[in-house]
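Heads up, one of the protein chains got dropped from this complex, but the rest are sitting where they should.
Right, chain A next:
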Amino acid sequence: MSEPVVHITSLTLKYQHTPVLQDLNWVINRNENWLLRGSSGTGKTSLAKAIAGLVKFQGSIDIHFGPESKLPAVAHFVAGWYQFKDLEGQSNFYYQQRYNKQATETTATVQAELENYGEKHQLQFNEVEELLAALGFSDLIGSTLIQLSSGEHKKLQLVKALWFKPQLLILDQPYNGLDKLSRKNLNSLLEEITEDGTQLIIISNEVELPSTIHRFAEIREGQLIETSADEYTAEVYETAGKAVPAFLNEAPVSSSESIIRMIDVNISYGEKQVLKNINWEVKAGEKWLLQGHNGSGKSTLLSLITGDHPQAYANNFYLFGHKRGSGESIWEIKQRMGLISPELHWYFDPTATVRQSVISGFFDSSGLFCDPGYTKKAQADELISYFGLTEYRDMLMNQLPVGKQRLVLLARTIIKNPELLILDEPCQGLDQQQTQHFNRLVDELCKNGTTLIYVGHFESQLPDCIEKRILLENGEVKTVETILESI
């Protein structure tokens, strides 16, 4: 038996001054592939970054790469959050900038980005083409980075990592934002590279994994605990048994019987048509599921509804009974809805405190810019307590792990008890337990007559109240149907 590939002894590590890992030991032997799971905030990401040499720690991490292996002798970490830069090396992008046509030319194309990456790591370009095809990415090769949706950015990150094929590959939340088919294809690709000698550490609470994953672990109280495949400690979810704050139990006032009415809506960027002749009506109180594979046009469709797309003005559609572009401001539109999406999270002000972030839901701003007054503060505190976030109330968003940030933004989404809820993959980064609890909360809110548009790639994880479904395919409406039984 050769020596272990990764040998961690007495690893101690702090996240934002709070100790997360305490004297942690872990041995990863050759040919082992691990899944690391558990609640957010237990230190999974910190551990992964320590192995990849990206953070400071105490204790020792010895990595022995295979001397005969032809794969790069690197522990390569793929972060849960994607990052990209413009041609001047900056990443000062802003929310929904990708819909502003003028801004798209400031970033590289996917093709250029990949060529650059390939050159840097001495990779063959023909090898990447197969990966692009497998993840349904080939059509995007000419797109610029800023135009990509969050799911597409995730895929680009994965394509690069699979192409690079390091000896040790650490993937943090690789399934976030991927549609069902892409998740399946990703697993096959991961199985292939493990056969070629890459070892995997995957951080995820997903249950459908590459078949080559055969060891499982969690971090409990700073220590690594090996578990069996189906033994798993769910997060104690703080809302369990708690009553929903009373101010959320009032029926929202619907401004019009028809909330959204689209008539032959089209969106294109140059030659590329992203939405084609969309006709869709959402009536007050309806609960919709919006589905479609990555790149099918879901985010663009939603951006029209949320007032974030400049091309809204060139289309024929009605929001809350008023024709879009008839003198309303986007703030009047946003006032009537609660929104969460991967992009809203990505661009959210990282220097706002938890409390400011929740209160900002009243004003639809990213961060808080005014004194909200007593009532709003009190309601925010009540909701923060409901979500079990009281101890984090005065911390900055960037001091929290991504899963906790997500809970904060969910509280922000519902705080004004809006007449329309737009939940675009609301539970990304949460575990199954948390997802179920949130969906139950959505069911509860929707009993009051709230209109709902829900986007979710995991069909097993949807609210019960959903009654209608619209399916997009390549920018067109494929199916509109009423769901008789719950999905």
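Just so we're on the same page, contacts are C-beta pairs under 8 Å (C-beta built on N, C-alpha and C of every residue); 3 or more make two chains touch, one makes a residue touch a chain; residues count from 1.
The definition used in the following text is that contacts and distances are computed from a predicted model.
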Hidden chain of the complex, named as in its UniProt record, picked from "CU044_5270 family protein", "Inner membrane ABC transporter permease protein YtfT", "Ketol-acid reductoisomerase (NADP(+))" or "NADH-quinone oxidoreductase subunit L": "Ketol-acid reductoisomerase (NADP(+))"
Full-complex contact with the absent chain, from A:Leu132, A:Leu368 or A:Leu389: A:Leu368
Residue touching the undisplayed chain, where the options are A:Ala352, A:Leu410, A:Leu430 or A:Val455: A:Ala352
From A:Pro19, A:Gly53, A:Gly142 or A:Pro310, residue that would touch the chain that is not displayed: A:Pro310
Where the unshown chain meets chain A, residue by residue: 88-90, 92, 94-97, 100-103, 307-308, 310-311, 313-314, 327-332, 347, 349, 351-352, 360, 363-370
